[in-house]
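Data first, discussion second: the structure below is written as structure tokens.
Note that this complex is displayed minus one protein chain, with the remaining chains in position.
Here the chain labels run A, B and C in written order, and each chain numbers its own residues starting at 1.
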Amino acid sequence: MIESRVIEHDIIVVGAGLAGTWAALSAGQQGVANIGVLSKIHPLRSHSGAAQGGIAAALGNVRPVAGTGPRGPLEPVPAGDEPPDSWELHMFDTIKGSDWLGDQAAIELMVKEAPEMILAYEHMGCVFSRLPDGRIAQRRFGGHSAPRANYAADYTGHVLLHTIHEQALRHGVRFYSEWYCMDLIVEDNICRGVVALDIRTGALHLMRAKAVFFGTGGYGRAWKITSNAAANTGDGVAIAYNAGVPLMDMEFVQFHPTGLYGKGILMSEACRGEGGYLVNREGRRFMEDYAADKMELAPRDLVSRSEQIEIDEGRGTGADGQGIDLDMTHLGREKIMTRLPQVRELAMNFAGVDIIEGPVPIQPTAHYSMGGIPATVDGQVIADAAGTPVVGFYAAGECACVSVHGANRLGTNSLLGASLFGRRAGTAMAAFVQDGAGLHPVSGDPVARNQARIAGFMDGGGKKESVGQVGAELKETMTRQCGVFRNAEEMGKALEKIKRLQQRFGQAGIMDKSRRFNTDLLGAIETEHLLTFSEVIVASGLARTESRGAHYRVDFPKRDDQEWLKHTMAHKASDGPILSYKPVHIFTDRYPPQERKY
Amino acid sequence: MYRSTGFISFIFRRVSGVALVLYLFIHIWVIGSINAGPAVFDQRLALVQTPIFKLMEVALLAAVIYHAFDGIRLLIVHYFNVTDARKSMFYAMFAAFILVTIAGGVPIILFMLEG
Amino acid sequence: MTGNRMEASTQSAAVRIQRFDPDVDKKPYFRTYHIPVTADTTILDALDAIKQHQDGSVTFRRSCRHAICGSCAMNINGRNTLVCNQPVRAHLDKKNQISIRPLPYLPIIKDLVVDRSSFWEQYLKVKPWLLPPDGVPEKEYRVSPDEVAALQNAETCIMCGACYSACQVVALNKNYLGPHALLKAFLRVLDPRDSQPGQRLQQLDGDYGVFRCHTIFNCIDACPKQLNPTEAIETLRKLIQKRVTFAAAREVRQEKLLSESR
Partner (left out) sequence: MRLFRMQRFSAIALVVFMTIHMVVVHYPPFHIDFSRIIERLDQPLWKGIDIAFLFFVLVHALSGGYAVLMDIERVNASKRLLMGAAVLVGIAAFVYGSITILAFHPPAAVVVLP
């Protein structure tokens, strides 16, 4: 066996997307020198880099040309004019988007700090698109009442990620690239470190730290049609859950309306932001039936459901009627080439369609996970509804649930949230470490435990299941029975199926028995994680007998504030999750719950 | 080996360049004998006037022309933004090289055959 | 694929994959897998299918599937490219065959996974981060759209290494900064917010900088993002020759930037 080491850091950051990198950088800026960042793929390959459309902040640089209405063309706001946007508007849009499930104090903090966040990126070198006078350009985005998506053409996440990664390198942050975190060590509600697999050598190491941060990203990979990267297997969420940390609001998963048909690959919301149409088989812009005012730019959950209804009622496009056409031809070559070059390239390569010349077929695709590890605005992970902290454990980004997104995230708010709460967590961890936190002893032998787990997969004897097959069935189940539309019967079946799959998984082995760069093994561990949290998603969704945001119950189509204006918390127990509930923070005087209409 | 027109042009340029350097020093040496008087000169020159060397001269000519043309192509790339035309430039250069080499090489060979 | 429009025309393809596990194999060898492909099966789909159904030990990197993360650069039929956005069919030869190799000239970790260490070292060497002027302004720097355009999309480089591993100078000499790092350097040098273009240019003037490039163009041909490292290198070469004036002009530009962004 390859030697296993004990590695010690003041702070260990798991995940090198925007959340993780910001956490490391800001802790470093506060003077913590000994920081290690783990990422199972090279940091620059993190999924944050795939974000296309933009990052939200009410800079108020542009406004619709006077007299052209809310969907009219945009123009720069001349110096000295009243700013057309404000954090208050951003706050209201976010709350409304969240279907009132978002915690309003957290939202307030986020939208207020947002402009400063954008400027921080800009000052660090992010190449934003610009207005003629040099200010940052902005565009519209679904669910936002003002143009406040700050963007770099349609590769916003990419530039943000590269910018921040480079700054972290500049500050000497130590990256462990292609290291896989397998386990989190929490004893007596104190976090003590992680167990990580060096993918290249196959060696397992115990990594001890005074503070551990999780920024491991989303879990869209549990669905078959998804926009998410292969790495988005919700590892952090499952690992934390296994370590006794609860998961919050897992039932809320956003389906993006414009996934490339059959593949799920994302056609950015910017397509609609720039004026693209959604058209059904009859050639009609059907959104006028569902959101006459906002049309294509209604929030994602609503658009996805509208599409699904069109498809279900036989007005879908394509030979099998399972698609919808996204038409951008009227935007013209010039606009497409400057604003949506990447989208065009994607459509050409993956669907063989030039968006300048014809519509591209799309369908709803699993996209963003609102739920996750419950954390405060300072990234502090909590152990229960009362807010008891898990000492030394922090989280932010898509794997966390601070709850700013509530039941449905608005586009562009997630890059903002990941960056901002990642940064805040870094600062909080620095304070925690500098206030004298120490390394805590680890009992037992966690490395051996995980070694045994690996050996279990490698052991060929009598294994008749294939990991790949179990994973595929899970994804199929989640797509069919826990998708855009849900009901008790289907979800009940899904839950049973998942339990069966979990059992079958115990009988599954892998083909690659080597140590070195064993992606087959990683796939198995990831599938185990998918099975773990999918159960929580379905159980939470089954319990929530209302429709709110992205969680739409055909059998309970109304929102029910009386009963369900609360967050779900799921704790692990031997025979499935135990659900409890946590109140939503609401400024009842300012933003009382209203009906969500667009 | 990553094969491509760029690679071919690079190898040819390099080989021709190095060959030319070697030739250059031989050349200087041969011509240097001029001060030693006609006899030595003709003697040294005779060494390089055999038919084999005549054939080599054609190769030399080819090398010079290729190297020069390709070099000119690189100069153009440096001074003008023409990387988009890289493929067509290479083919054009190569065609010119073949033509000029034939035009220049045939007389040498004819001359050699005449004795 | 749920009920695909193009499903009608499924064909069988022979996928030749170069295999190599340095722990057990003496040298790389090819293994051929037969899989059905439709018009929209990407090479990555093919690899995934082979891994899932035929041979779990086939090892490769991938993540985003959106041609944006840079994980999946490989060598297909002798050409470097991303595999997640390339249909198999476009690369089948007459015998319905496609050959997948790891990126050339780099040490192989396993099968299609290469060791990009030297690639990242060179990237670090050019100090890829922005070095802004002293004093953080209150508002954004007023960078004009033209100045952004002059960066020629260099910021969209996904660090996939396709260019690097196609460059013969890199093959000869791992000290060479390489097209990706030079493109990044170009991005920083040309960014009006960077305060050290002079020092950067000086570094690029060194033995392993822009003058080590022999204008082979493989980098442009290989780049899946249609970037043009050669043009960036040529621009840097010219800037180096007027480094002092360029650096002085930058100082003037920055004063304006700082005064405008208050």
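Here is the rule we go by: contacts are C-beta pairs under 8 Å (C-beta built on N, C-alpha and C of every residue); 3 or more make two chains touch, one makes a residue touch a chain.
Bear in mind that the values here come from a model prediction, so they are computed numbers and not experimental data.
Under the touch definition stated at the start, the shown chains contacted by the missing one in the entire complex are B, C. Considering the full assembly, C:173 is the residue among C:32, C:173 or C:259 that touches the omitted chain. Interface residues of subunit B facing the missing partner chain: 14, 17-18, 20-21, 24-25, 28, 31-32, 34-43, 45, 64, 68, 71-72, 75, 78, 104, 107-108, 111. Within the complete assembly, residues 169, 172-175, 205, 207, 211-212, 214, 237, 240-241 of subunit C touch the chain that is not shown.
Operating definition for what follows: only the chains that are shown with their structure count from here on.
Taken as a contact graph, with one node per protein chain and an edge wherever two chains touch, the assembly forms an open path, each chain linked only to its neighbours along a line.
Between subunit A and subunit C the centroid-to-centroid distance comes to 26 Å (mean Cα coordinates, whole Å).
Separating the CA-averaged centres of subunit B and subunit C is a span of 36 Å. The distance from the centre of subunit A to the centre of subunit B, each centre being the mean of the chain's C-alpha atoms, comes to 62 Å. The touching residues of subunit B, counted against subunit C in their complex, run 1-7, 9-10, 74, 77-78, 81, 83, 86. By the touch criterion given at the top, residues 1-5, 21-24, 39-40, 42, 51-53, 55-57, 59-71, 85-87, 109-110, 113, 116, 124, 127-130, 132, 136-137, 139-145, 148, 151, 155-156, 158-159, 187-188, 191, 193-194, 260 of subunit C touch subunit A in their complex. Every residue of subunit A that touches subunit C in the complex is listed here, in rising order: 41-42, 44-47, 49-50, 118-119, 122-125, 127-136, 152-153, 155, 158-159, 162-163, 166-167, 169-170, 200, 225, 229-231, 262-263, 265-266, 318-320, 322, 342, 345-346, 349-352, 466-468, 472, 510-520, 523.
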